[in-house]
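Structure first, then comments.
Only one protein chain is missing from this complex, and each of the others stays in its spot.
Up next, chain A:
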Amino acid sequence: MNQFLLQQGKAAELRLFPHLLEVGVKKNGAIQLNAFLTTTTECLRIYYIIEGKFEWRINHQSYVFYPGDVAVILPGTPFGSDNGILEIGSFTWLHLAIQKLDNGHLLPGKWSGLTESEGAAIGKILSLNSSPVLTRFTEAGKILKCIQAELFNHEIGFQACINHQLDELMIQTTRHMTRQSQPGRDFPKTFMRLEEVLRQDLSHQWTVEEMAALVGLGTTLFTERVKSYSGFSPINYLINIRISEAIKLLKRPDISVTDIALDTGFYSSQHFSTTFKKLTGYRPSEFRKNHLKNK
């Protein structure tokens, strides 16, 4: 099992795993030209570096990979090497079929044992993450090795075991991503990042599970942390951001109240109006009128 390439439709080993499009290990002893051209695919690609140093381009940006690093390439993202050069070293990878939803979020397939909400949360983290490099992520190497061994050994229960390992790979990858995005390892920074993500997509119907997953915590601990840090429950914090954003929009005469309601994530203008009035004492239209006639 020194070096191999299994591809869906060609390799018998993958027949039971239609979602596993490609699995491989490559050891490259000499620099090769035109061996690693930039391509775009509709699957999720995960590359793990075993030895050597590789310089690859992901989405037209250069990244350098060292042993223990992982490259996570999302569907539709161009990936390869400048000039197609493949440097000396070895790496292992797998390509995984994954659903891409209309809103750009990813969803693990039917093979996954993750619950619907956890799967959605993981897909969201994957699609929101801006850095495709996960440094010092040796667990990924171990999981890939285990998947390969199971594929060849066919021991009892290997099918469940491989699907389970794929879930494990998704879980560990998203955990690594959320940890990596919190360089300070403390909650205030994490919270700041959460706030940014929420503001970028206020019209999304955020659930506490999704928010918790974004920072890599379970919902109970997440709610407790948010409450003690910010003074608000996660949902009330979200409502506060929504109303603050809505106030800004209400001060501009060119957007309709209904549009403001939907843009800031309320179900309807009625829902917006009730929440707004409860907090400020004004209906949104009254608030707007007061502000436009002011002086």
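By definition in this document, a contact is a pair of C-beta atoms (placed from the backbone, for glycine too) under 8 Å apart; a residue touches a chain by one contact, two chains touch by 3 or more; residues count from 1.
One rule holds in what follows: contacts and distances are computed from a predicted model.
With the options "Peptidoglycan D,D-transpeptidase MrdA", "Gluconokinase", "Cytoplasmic membrane protein" or "Multiple sugar transport system permease protein" in hand, the undepicted chain maps to the protein name "Gluconokinase" (source: UniProt).
When you scan A:62, A:115, A:159 or A:256 for touch with the missing chain, the hit is A:62. Among the residues A:77, A:117, A:230 or A:258, only A:230 touches the chain that is left out of the figure. Per the touch definition above, the residue from A:34, A:240, A:256 or A:270 contacting the chain not shown is A:240. Interface residues of chain A facing the missing partner chain: 62, 179, 182, 184-187, 190-192, 195, 225, 229-232, 236-237, 240-241, 243-245, 247-248, 251, 277-282, 286, 291-292, 294-295.
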